[in-house]
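Of the protein chains in this complex, one is absent; all others appear in place.
What follows is chain A.
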Amino acid sequence: MTSIATARLQSTGQTAEKSPGGTEILRVEGLKVHFPVTSTLLRRTLGTVKAVDGVDFTIAAGETLGLVGESGCGKSTTGLSILRLIEPTSGRVVFRGEDLTGLSKRSLRPYRREMQIVLQDPYSSLDPRMTVRSIVSEPLKVHRLYKGAARAERVDELLQLVGLQPEHASRYPHEFSGGQRQRISIARALALDPQLLVLDEPVSALDVSIQAQVVNLLERLQDELSLAYLFVAHDLSIVKHICDRVAVMYLGHIVETGTTDDVYKRPTHPYTQALLSAVPIPDPEHRGRKKRIVLQGDVPSPQNPPSGCPFRTRCWKAQDICAEEMPELIDRFGHGHPSACHFAAPPENGPAVPASVR
């Protein structure tokens, strides 16, 4: 494991500046991803789904940024468009000083080595007809790295790194359980020594006991290889556990962001407050004592979002101004923890999440 870490440091020519929370490696500015809705029959555009509608954030080397929100908020689209697996409509994705959005496919390729992705479903993200060895070595083949015996050795090393055995290399994905398949996906993502992993709901499809195995593995790998993670998830408890900073998304916008500790302890956007209050706490002592904010209705269609603040249709604080003016994502309390609400305020009934004594 250490050999990989050292090898990586040598190959990238980097040394001390890779401390966690240090150098910024990714900067996303005004990212928008719009999908046209077309009618095949009439051959015309009926409208636009604004999946991501102006998102800004940065990630430093060795850091984990969590992107949380409910289905359809644009968190996965954001992750995919950073890697240009979905083309951004506008905005900038700056990776280590280079704007990736303008690059040709060919000049993008060296950056692809640095940024890899792990997808949610390890059943559909691994080709069932390929052995584990060919799955994990495919990125090496594409990028023409590690020839012959060295490549086989590299695959063995990667499998051990993620807690599998080199003997597993000759098997097929169906011979593995969900948790083990997710380890294979992680090994594949690490093959090229990336600096940033986009983790798109990497543990959502797994059972709790297996989920903990993969979460612990991701934490260990981050320590050993000083990886930066963009952790996309809907599960607020996991995000709290694994992320240094968090950005809460709603209908294509970031509505609140800050350190995980700050956002979870002092959420100031009503949506963040509602989201945190809705998570069931696995401790029966909190039953009835926890103030749950139950929101009315569903998330509006991103094809026809509300005017002004996207959350106003479900918000108990909404006033006239909310329909007229989109609130800016700014630091309203000088805490270094911006939120996009005209009426941002700390939770009214004490902390959003009760603390348990253990």
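Definition applied: contacts are C-beta pairs under 8 Å (C-beta built on N, C-alpha and C of every residue); 3 or more make two chains touch, one makes a residue touch a chain; residues count from 1.
We adopt the following convention: contacts and distances are computed from a predicted model.
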Hidden chain of the complex, named as in its UniProt record, picked from "Spore germination protein", "ABC transporter ATP-binding protein", "Fe-S cluster assembly ATPase SufC" or "SGNH/GDSL hydrolase family protein": "ABC transporter ATP-binding protein"
Touching the absent chain when the full complex is considered, from A:Q120, A:S137, A:Q211 or A:T313: A:Q211
Among A:L108, A:L192 or A:A278, residue touching the chain not depicted: A:A278
Residue touching the undisplayed chain, where the options are A:E98, A:E153 or A:D298: A:D298
Contact with the hidden chain (one of A:F57, A:F95, A:F231 or A:Y264): A:Y264
Chain A residues that touch the omitted chain in the full complex: 70-71, 163, 177, 179, 207-213, 215-217, 219-220, 234-238, 240-242, 264, 274-287, 292-295, 297-299, 353-356, 358
